[in-house]
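For reference, the structure discussed in these notes is given below.
A single protein chain has been omitted; all remaining protein chains appear in their positions.
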Amino acid sequence: MSARRPFSAGGAVSPAAEGSPSRRRFLAVAGTAAVAAALAGCKGTSTEEFLQRNFRELSKEEVREVIARLEREYSAKFHRKVRVGNEPPIPGVLFGYALDLSRCVGCRRCVYACVKENNPSRQPQIQWIRVLQMDKDKGVDLQHATPYYDPEKVPEEGHFYMPVQCHQCKNPPCVKVCPVKATWKEPDGITVIDYNWCIGCRYCMAACPYGARRFNWDEPHIPPQDLNPETHYFGNRPRYRGVVEKCTFCIQRTRKGLYPACVEICPTGSRKFGNLLDPQSEIRYVLETKRVFLFKEELNTEPRFYYFYGV
Amino acid sequence: MGIRGGDWIRRQRLGGVPAWGALLAACFAASWLGAQTPPPRETAPTAGEGQPPGAEEIQVPPPPFTEGIFPCTQCHDGKTVPLNTRPRNLVDMHDDVVLRHGTDRWCLDCHSADQRDHLHLVDGRLIGFSESYLLCGQCHGDKLRDWKVGVHGKRTGSWNGQKRYLLCVHCHNPHSPRFAPLKPLPPPVPPKEIVPTKGGTP
Partner (left out) sequence: MRKENFRLLARFCAGGLRLLFAGSRSYYAWVAFLLALVGVGTLAYLGQLRHGLIQTSMRDQVSWGFYIGNFTFLVGVAAAAVMLVIPAYVYEWKPIKEITLLGEVLAIAALVMCLGFVLVDIGRPDRFWHIIPFVGLLNFPSSLLAWDVLALNGYLGLNGFIVLYLLFSAYTRRPYAKRLVYPLVFLSIPMAVSIHTVTAYLYNGLGARPYWNSAILAPRFLTSAFCSGPAILLILLQILRKQTRLEIKDEAIFKIAELMAYAMGINLFLTAAEAFKEFYTNSQEAVYIRYLYVGYKGHTTLVPFAWASVACGLAAFLLFLIPRTRKNWVTLNAGCVLIYASVYIEKGMGLIIPGLTPDTLGEIYTYRPSSTEFLVAAGIFAVGFLVFTLALKVAVPIMLGEFSLPDPAPKPPR
């Protein structure tokens, strides 16, 4: 039983055993590309799409190519000219959103304005905003809330309404848990998803305390005439089956200085939006003068979505 | 209280010119030469022509008049329809207006009795219909404050640029300002009804 040189057959040892990092990387990529090419081929994924890296790792040139490829694919699919923008965050801007619970009447026009603007699947239905009907005498109590109210007229006696969407938290649990860094916070505060990098593990959906994230369980279906052709890479460009999506504060609009679609459509003016870093902004005025609270504040997600009572 | 207010307004109309009005008249008189003929009573100009003291110019779309109703002086020119400032329920015209705004109110609390194309503030100043927010703001000062900052009411346009304002009356019917309940858009599809399409089997 003398000590001897170990035999290193190691049948179960992973392939990246020896070799320089670049060779190892090449072999690993080639190997996995070969293995998964069959799967990719089944779904009609192009090779460039398959090999595309995380957006943050792409060079400017690669980004241009990706955008061009996406525009080609979308335009072909929807028979319309689709533009995929890549507007960067505006410096000195941190977006904040406030919602007046004393004014929301639960009409759901925000839900459908968002759908019209952001190109989610219509079949199966995906809606980024969920409006909860709650009891006035119970307050914000999720155990007595329902999104399925459907009376003749709203608001119903004794109820108030609380729309919920992505809060673009400062301390987002979804970003923490994503195993491949497919979602991250941009400098202007929006939590974005790289739809071409997400593997669809849905860990972020388990982590989000606000139920803000949606998954494409099926191939998303948008009637071509309902498509909004002004899109952004991180925002409302049409998504794929098997990836996660959520509200992005209408990044395709807000990075151009416009309001999100939900803010504009609200008939009672319950939604307020602006730059938290601008002391003159509406959102700062709301935070400084109204009774503001945070949803599930104890979880310390530090949302950028503030509920307040304006009346 | 409304009747008392009405009395007060009548006293202003029919009585003497109030003291501060004399001062204003003097100012106007001082700019007599080269200026327009000063109006016999103090009026606040309509939006865009100079402001009541303290108000800044706010761009608003035109007020949402019922078709054909404006200018009021089509009928209320002082001759066609006799002036009757007694508070009463109207029967011949404008009986479609249901007044549900506070208690003990009637039309001439806001509408100027003899300058029907204007509204009037509590102190008697006349304002145009496109400045009606000043009138509403007399009682609803907190809402006016919020509205001016951009925090009250429907918000469209640009968060980092020019705000687009609406008049109060674009959303609130001034005669019956409480929002009528509306029909909600359809509820979301519950998860158990989200099923495979195109031949997939569960």
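First chain written, first letter: the chains are A and B, and each begins at residue 1.
Definition applied: a contact is a pair of C-beta atoms (placed from the backbone, for glycine too) under 8 Å apart; a residue touches a chain by one contact, two chains touch by 3 or more.
All of these numbers come straight from a predicted model, not from anything done at the bench.
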| item | value |
| --- | --- |
| Selected residue (touches chain absent from view) among A:214, A:237, A:253 or A:272 | A:214 |
| Residue among A:88, A:139 or A:179 that touches the chain left out of view | A:179 |
| Touching residues on chain A - with respect to the absent chain | 1, 3-7, 9-14, 16, 21, 24-25, 28-29, 32-33, 36, 39-40, 42-43, 45, 50, 53-54, 57, 124, 130, 132, 142-147, 164, 173, 176-182, 197-203, 205-211, 213-219, 240-244, 299-301 |
| Where the missing chain touches chain B, by residue | 190-192, 194-202 |
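As a working rule, only the chains that are shown with their structure count from here on.
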| item | value |
| --- | --- |
| Interchain centroid distance [CA atoms averaged], chain A/chain B, Å | 42 |
| Chain A - residues contacting chain B, complex | 90, 93, 105-109, 111-112, 123-125, 127, 130, 147-155, 217-219, 221, 254, 257-259, 263-264, 266-269, 271-275, 278, 281-282, 285-286, 310 |
| List of chain B residues in touch with chain A within their complex | 146, 149-161, 171, 179, 181-190, 194-198, 200 |
